[in-house]
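Got a structure here, written out as structure tokens. Questions coming.
Yeah, one chain of the complex is gone here, protein chain that is, but the others are all in their spots.
Showing subunit A:
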Amino acid sequence: MGEQGLASYFQFNNVNWPNVWTAAWETLWMTVISVLIVAIFGILLGLLLYQTDGSKNPAVKVLNWVVGFFVNVFRSIPFIILIVLLLPVTQVVMGAITGAKAAIPSLVVSAAPFYARLVQIAFNDVDNGVIEAAYAMGANSWQVVRKVLIPESMPALVSGITVTAISLIGYTAMAGAIGAGGLGQLAYTDGFQSYNNAITLAATVVIVIIVFAFQYLGDWITRKVDKR
């Protein structure tokens, strides 16, 4: 236990660096895996919202409403409550309720609806004339999605997943506080609960670096795919 003044932030001899790297690795792992799953589910859900929007068919209208409703509900639940709410589900799906693996279901459930809305907006922004042209050339709906909708909205899809990934990093830290591991847990248990502010600062710096790295990578890819 160190001293508790401002100087305590800089008592780096109290920091067990291998633990920091392990925690950073756990955070990265949780983030990357959940971003991948969120990207898939988000695009599927966003596509569903986009395709069912504005339909005159009553069954499709109901589907759009139901999907939209669930997306809005899961987007509104504060993450810390969502984790607790989903504990039984996590137990069934992942076979555990602690550790990085156990954080994945709640991370996905909270971020996928958010990304789905961004995907829907991105698809709505695709020029209708181009979609009409594709149909006029004899494309079927699946070809329009694969060859027009997704490529033509790629910059927005990438910048959307970047924003989502960054909020996911924030969520992993919260999940860490209740046992998911990673930098959040490190800062909470080894830092806060052990009166070791230097560890909290180290965890903060590493997480900021991770966030910046994601932002930079996302911006770079967005620029790369935008040929407008």
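FYI, a residue touches a chain if its C-beta (ideal position, glycine included) is under 8 Å from a C-beta of that chain, and two chains touch if they have at least 3 such contacts; residues count from 1.
Methods note: contacts and distances are computed from a predicted model.
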Can you pick, from "Cytochrome c oxidase subunit 1", "Phosphate ABC transporter ATP-binding protein", "PDGLE domain-containing protein" or "Isoquinoline 1-oxidoreductase, alpha subunit", the UniProt protein name of the chain not displayed?
-> "Phosphate ABC transporter ATP-binding protein"
Where the complex has a chain not shown, which of A:W21, A:F69, A:Y135 or A:W220 is the residue touching it?
-> A:Y135
Contact with the hidden chain (one of A:Q51, A:N124 or A:Q143) | A:Q143
For the chain that got dropped from the picture, name the residues of subunit A it touches.
-> 127, 129-130, 132-140, 143, 147-148, 151-152, 154, 225, 227-228
